[in-house]
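Take this structure first; my questions come after.
A protein chain is absent from this complex, but the other protein chains hold their places.
Letters are used for the chains, namely A, B and C, taken in the order the chains are written, and counting of residues starts over at 1 for each.
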Amino acid sequence: MSGDSLGEMFRVTSFGESHGRGVGVVVEGCPAGLEISVEMIQKELDRRRAVQNLYSTQRMEEDRVEIVSGVFNGFTTGAPVCMIVWNREFDSKSYDSIRFTPRPGHADYTAYMKYGGFNDYRGGGRFSGRITVGFVMAGALAKRILSILNIEVIAYTVEIAGIRAKIKDIFEAKENMRKSIVGCPDLEASKKMIEAISSAKEDGDSVGGVIECVALNVPVGLGEPVFKTLEGELARAFYAIPGVKGVEFGAGFDVAKMRGSENNDQYILKGGKVLTKTNNCGGILGGISNGMPIVCRVAVKPPSSISREQDTVDLARMEEVKLKVVGRHDACIVPRALPVVESMMAIVLVDNAMKTGIVPRVLKT
Amino acid sequence: MSGDSLGEMFRVTSFGESHGRGVGVVVEGCPAGLEISVEMIQKELDRRRAVQNLYSTQRMEEDRVEIVSGVFNGFTTGAPVCMIVWNREFDSKSYDSIRFTPRPGHADYTAYMKYGGFNDYRGGGRFSGRITVGFVMAGALAKRILSILNIEVIAYTVEIAGIRAKIKDIFEAKENMRKSIVGCPDLEASKKMIEAISSAKEDGDSVGGVIECVALNVPVGLGEPVFKTLEGELARAFYAIPGVKGVEFGAGFDVAKMRGSENNDQYILKGGKVLTKTNNCGGILGGISNGMPIVCRVAVKPPSSISREQDTVDLARMEEVKLKVVGRHDACIVPRALPVVESMMAIVLVDNAMKTGIVPRVLKT
Amino acid sequence: MSGDSLGEMFRVTSFGESHGRGVGVVVEGCPAGLEISVEMIQKELDRRRAVQNLYSTQRMEEDRVEIVSGVFNGFTTGAPVCMIVWNREFDSKSYDSIRFTPRPGHADYTAYMKYGGFNDYRGGGRFSGRITVGFVMAGALAKRILSILNIEVIAYTVEIAGIRAKIKDIFEAKENMRKSIVGCPDLEASKKMIEAISSAKEDGDSVGGVIECVALNVPVGLGEPVFKTLEGELARAFYAIPGVKGVEFGAGFDVAKMRGSENNDQYILKGGKVLTKTNNCGGILGGISNGMPIVCRVAVKPPSSISREQDTVDLARMEEVKLKVVGRHDACIVPRALPVVESMMAIVLVDNAMKTGIVPRVLKT
Partner (left out) sequence: MSGDSLGEMFRVTSFGESHGRGVGVVVEGCPAGLEISVEMIQKELDRRRAVQNLYSTQRMEEDRVEIVSGVFNGFTTGAPVCMIVWNREFDSKSYDSIRFTPRPGHADYTAYMKYGGFNDYRGGGRFSGRITVGFVMAGALAKRILSILNIEVIAYTVEIAGIRAKIKDIFEAKENMRKSIVGCPDLEASKKMIEAISSAKEDGDSVGGVIECVALNVPVGLGEPVFKTLEGELARAFYAIPGVKGVEFGAGFDVAKMRGSENNDQYILKGGKVLTKTNNCGGILGGISNGMPIVCRVAVKPPSSISREQDTVDLARMEEVKLKVVGRHDACIVPRALPVVESMMAIVLVDNAMKTGIVPRVLKT
């Protein structure tokens, strides 16, 4: 009922706030016998950190994971895994100014209204991008399970500030994205994207973009029609990432321009396997994986924190006021969102793999 | 776990197949005291039927609803409401040919693999658009509850075959869409869309499109962050409609081209109410409704059933074969999907309204 | 949220009322490839019918099952299975008298209050024992799955009207219970129970009893601690049967009289298998099955419908009145509840077996 949990067999419960004691996650249903180390989780957390000077926030916490439960002698026990990253000391006084004057684009207003002003407004509180720290920790576990199933999840940048990357194929994308600090495999486009971000930053403004996420080696049969289609479950997970406003699969919105004869993915046999010539369905038919790569795209809006003066309303006095958000913030969150998007996909795929019975409750490694 | 149910407080369980005994739905959690008539549900079902000669299928069942439980003396009782539309006699022999030769674009292949060949393949069985009959019956109940809350849901066509409508405002859209047999408020575009559908039909082909769905008078506060955001729940519901490949909210994928200063919806006061100047967020911030109209768009692919010869694989013999789908089918399902899209939004909004406690368990009418 | 569904992977949704169109059930998550026939389900339904002249109601409906969906060519398809028993014609006018004057012991009062008087009060409506028809149909599917796993569920009468049966062992119990029309394996006690029922019936009164339910060949490992223990899930399922007021496992309430040294079930090896010398835990430790028979007892109250005058309140006029329930009713429901108790246990065991991954999504028969 409450919305803090994702998944049914691999169930992720998020807790924590931007400026509270910390952010954390409880993972229920993780199979026993999964080898887990702090380093492995830390590595994913580090990928989520900002690249300083380019699009960074001032605040550069170290984000050290503490495993509280569910792991014993280096392996999961089958009991819930609780992981916490403690927030470090910081000055949250600057946020008093926003208590009653919601920042445009942020959840300040809706949180204030829904929770009657009791919400922790400091730094966006529960609605801050910081809570994705928890998603990434859970995602690290999920990715580890996927690796046993030989499934790989990769997210890369395909658009920032209207600049679109050209992606040749997923294998090149995987290779090249590491060379780009914005995670874009088209290195020409990457340069322009970096310029666009810098330019926005100088203007005290921000830019949005699109992330493509691909899963390789997904077996046929994941997804539970009709209301828990793979598309639906993935979309729901992606929309938990602050700033996501669109999710599409395969040809996505371009299907509106296509004819059936173009859009239908015709079947062929290759090496004894049933494949499709094209992949306009993004690897999902009838809500179920068809064995082709799962391909989706996630639209991420420009960060709402900009240094320009904006119009807002003082909710205590009910009068129109001007607001200028202070502090430095990310001019673009697309690159930092890449491991988060991967994590969401990994969590959903593990949950669905468990439902189909292909993940044993005890892993033999 | 299984995917046949949607919603938590207003819970919709779908059952039935295209060529079985019938299609139906059980609605749990419907408040007691809701006035319900067969006519009211029938009216919605009728909207779902095809416009003959334009984009119609051959099969034009009458789709008469039978209320099996949960309604007594014309009012809901608080008990689960079961509604069934019985399938009428038809010839399903023609489907034997597709048992082992999956039609490209359909779920034939994934259903065959997931259910080990035990799936009812006739007419797509459980994956047929016909099961949306159940969604519409549940949606009729949901809309009735929304009407008590003064919330209105309207879906209209904004793109077919690459032809985009220009929408001035929602009130004109609501008015004009009734004048268009494809449900497009831009009557100029509507004409071109009809031509494009006819043309595709003549070619034995099909076309896709985009539906925009708007909810008016939604109170502030619906949506349960972080994993059950309003966007996420709506997207999941829309992806249950066969053929949907993309869902976006407000500015949607266009956020990738916008700067924060453009995209942020600044607050104003109007008649003592907090509004935003723009609505790029589509009425949802932090996953919670902000009181502005909820605006989303749903991409619908061209129907997979086309009369052209296509490549497929015989799964019994594991060899490549040619397939020609016989029978007449819809050349475009966008117009018929309009009441289905509305139904999904209505169901999700009622479920979320119930979670916030604004729908009493017993309605006083 | 709403309470009409039981189970997560094998999910049973109940609908229907005593005097409405019919009673039914939707089973989601049933594996594909399960051979199903109307006869098989009918056989279980017939066991639920009353033995006339002994403890019967007047109404002896034939209760013919109709399979609406999810079965194709005699096998489950993996899609939800909807089954309905249609109610036949009957006179429900006699129930007008109870609309505002709740019968003591029945749910009339709580239903009236919870659903604001909109509840279908005829024959108890949704709260009638008749809805267990749906449980038994779902149970028939569950038992069929258990039979593949070689698990057997047997319920028999161990107490009626204070007369306690002596049970030697489960194998004799299984044999002898068939010889008793009250399903009691102790044939001496059975006679006395029958007399006690007859005597109560003559007095226009009713008697209660206790049912013992045993599951054999349950593998080690079913049950999901800490909140979904096997005991907890079974108890929840049993409490759905109208009239159940107590559920205990193994030694049950007698543990209050035992010392740890008596109550602890010590381990032995027998034929290479780990067994326990005693079974005071009823086959469940830490909420998880331990491989010994699962043993539980369910207390069933005397039917509330008696022909004696009772005190009640007229809720419309808010004044105390006398009530005499007309019509003939069961003087004891224990025998008819046996297949219902078995069904609940079967449903819970299948759900838990699916969670542990020992039931494939597609059954090969």
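By definition in this document, contacts are C-beta pairs under 8 Å (C-beta built on N, C-alpha and C of every residue); 3 or more make two chains touch, one makes a residue touch a chain.
In this text, all values refer to a predicted model and were calculated from it rather than measured experimentally.
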item: Hidden partner chain, touching residue among C:252, C:293 or C:360; value: C:252
item: Touching residue (missing chain; options C:68, C:140 or C:160); value: C:160
item: Contact residue for the chain not shown (choose from C:42, C:198 or C:263); value: C:263
item: For subunit C, the residues touching the chain missing from this view; value: 1-6, 8-9, 12, 14, 102, 104-107, 109-111, 113-114, 126-127, 131, 159-162, 200, 203, 205-210, 220-221, 223-229, 231-233, 235-240, 242, 244-253, 255-261, 263-269, 272, 274, 276-277, 280-282, 285-290, 297, 299-306, 308, 310-313, 315, 318-320, 355-356
item: For subunit B, residues in touch with the removed chain; value: 1, 8-9, 355-357, 359-361
item: Positions on subunit A where the hidden chain makes contact; value: 1-5, 8-9, 11, 13-17, 20-24, 26, 28-29, 32-33, 66-70, 72, 75-82, 84, 114-116, 118-120, 125-126, 361-362, 364
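Throughout what follows, only the chains that are shown with their structure count from here on.
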item: Centre distance in Å when subunit B and subunit C are each reduced to the mean of their C-alpha atoms; value: 39
item: Between subunit A and subunit C, centroid-to-centroid distance (C-alpha), Å; value: 46
item: Shared-contact residues (touching 2 or more other chains) in subunit A; value: 1, 8-9, 355-356
